[in-house]
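Rest of the complex left out; these chains stay put.
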Amino acid sequence: MTALREHIEAVALVDHHAHGCWLAPGDRSRFENALNEANTEPLAAFDSGFDTQLGFAVRARCGPLLGISRHTDADTYWQHRSGIPEPELAERFLQAAQVCDWLVDTGFAAGAAGLDEMAALGAGRVHEVVRLESVAEEAAAAPGDYAAAFDDLLWRRTRNAVATKSILAYRGGFAGDLSDPALSEVAEAAARWRDRGGTRLDDRVLLRYGLHRALRVGKPLQFHVGLGDRDCDLHAANPSHLLDFLRVSGDVPVMLLHCYPYEREAGYLAQAFNNVYLDGGLAVNHLGARSANFIGRLLELAPFRKILYSSDGFGPAELHYLGARLWRAGLAATLARFVDADEWSQADAVRVVDLIAHTNARRVYELG
Amino acid sequence: MTALREHIEAVALVDHHAHGCWLAPGDRSRFENALNEANTEPLAAFDSGFDTQLGFAVRARCGPLLGISRHTDADTYWQHRSGIPEPELAERFLQAAQVCDWLVDTGFAAGAAGLDEMAALGAGRVHEVVRLESVAEEAAAAPGDYAAAFDDLLWRRTRNAVATKSILAYRGGFAGDLSDPALSEVAEAAARWRDRGGTRLDDRVLLRYGLHRALRVGKPLQFHVGLGDRDCDLHAANPSHLLDFLRVSGDVPVMLLHCYPYEREAGYLAQAFNNVYLDGGLAVNHLGARSANFIGRLLELAPFRKILYSSDGFGPAELHYLGARLWRAGLAATLARFVDADEWSQADAVRVVDLIAHTNARRVYELG
């Protein structure tokens, strides 16, 4: 088993979905709120972002990189963290993640590092993921026909990108019609949206249009699935509602991100469709000491060539590092159980580690 | 680890949702049917309430308090149990639960001890939880304007109570509109309901009215969530359908009870809203030897200051005791795993035990 654990510790990861980390200084409330994904309001006075699985995992796993021991109390953690400039924290945590390639969603970037800044941290190659809803907002602000503007922008922005991304989960969810709308419908919807200001796209017709144009681009299309903030109706972010869309999605890889608590439904879809993949980013961090159980559930119906790694790190650089740490620990615990029970051989386990860590991602995103 | 286990064994519990236990004698069929939560009919001739996880747990955990050894067969268990008067069983089991405060829902009390009788058992302080649907039935029977009668009754009944409770899950479920109805709608709905007899409230308008009046009372509002008897459409008792209601619920604590099999959705809501809490009462008893796994799932997304303990005991006093026993055992097993893996420190584990056992409940219900 030592060989398996050593392999998992050292394996290079493709983090196929992350955001920028902070580079600018911030106060403790910024940090504590960043430890809560779902709440869109400031934490209540009686609460602390540290008193969560994620908070405990940050103290346990990230403390040592700040020079303090595991489980040091929250005040001390914050004291040490706030004594180090954000850019130095970013370098330290991202380099420690042992990630060879970061696929960065640039669509939600308020206060976070951009692509060039991420690359400058020297922690691996950086690739762009283009958010469809951002392209739509740019198209709304452009003169002339919306559809033409969207198509043109999408083509230009994705030329050097490795994937597109949809946050439909936050804009009404997956349930309901997701067919390709007629151009006349798109024109009408765009006119209405432009009249309303053309921000925060939630028009269903235009969301559908974006998805189907992304299919034509042909690069992998990422979907936010499951847990997120409370703007999202959790039950509408169940990926089984994507079935009709998947039935017409052809060969374009569709990447189901995060998935909790619908990881079993996502695994089913990854088995049912040659072009569907899944990961457990975001959830792994928030589950902390419970993340190994979750990683086990990712290894159920999904074929092993359809599972990827991501952190979904955003903001505190701890998250970019912690995702990798918890993934290595949880995968090791899960696979060791299979091997100990003689259900899997160790050689097979090592092979599956490589598939999830980087091989599948390199194939799907053509990372070379 | 011994210190952690000893702490969990001895910690005082606030049981923030229970019902009265039996004081009057009954036959074996009453007992066996009480071991099945979901079935509203007598058990089939081929079946036995003892051949369930709950039945096995009763024999294993409660037998010793009757003077018989763990796992003694069902017939012997019943023989010993039926030889002891119910009031003595009630005293014995409730005192053994080591509960300092019982929050008792008086809305479903057929054949069970009332508040004074519960208090007289000498097993801890007793506080009242007022069921909204019972208040509605009283208001339907009162003369004059329904809304005024409801408001007046609710104010008087909750003055000395610590919380309100809704069984909307049993009266149509959470899906659909849960906004505050206009008073004219309330008057019309009340007239229709009074014409039908004014019993077993299932009018949606009046249910919604009750919820929003409860928000004005401002005391914690408990919701039955998830498993219950088959009058409830299980899928409609998924708490994610409460999202729109929670979005307007302000600061009033909303307590999600039981939650199985939607404990992950409930945990998400507890993270998403500063005023949402959860427990695993009822489910812990019915899961018996599987309850430790369930308790682990309660410790996922929910912040640790948002998790409470309850038994949901009703009827056999075994249930009031067993809830506590299984909770102590399951929490110990769960936390020991975190500590053994060095994901949590033992000190943190002890602190979280106290939060769930009583600290959170005392804060939310202002128990002093």
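Observations on the model:
Which chain is which? They are A and B, in the order written, and residues in each are numbered from 1.
As a convention for this text, a residue touches a chain if its C-beta (ideal position, glycine included) is under 8 Å from a C-beta of that chain, and two chains touch if they have at least 3 such contacts.
Just so you know, these numbers come straight off a predicted model, no measurement behind them.
Every protein chain here is a copy of the same sequence, 2 of them drawn, and the whole complex in this file adds up to 3 copies.
The working rule: only the chains that are shown with their structure count from here on.
Note for the complex: chain A touches chain B at residues 36-41, 43-44, 46-49, 51-53, 56-57, 60, 70-71, 227, 229-230, 233-235, 260-261, 286-290, 293. Chain contact summary for the complex, chain B toward chain A: residues 238, 240-241, 243, 246-247, 264-265, 268-269, 271-275, 296-297, 299-301, 303-306, 337-338, 341-345, 347-348, 352, 355, 363.
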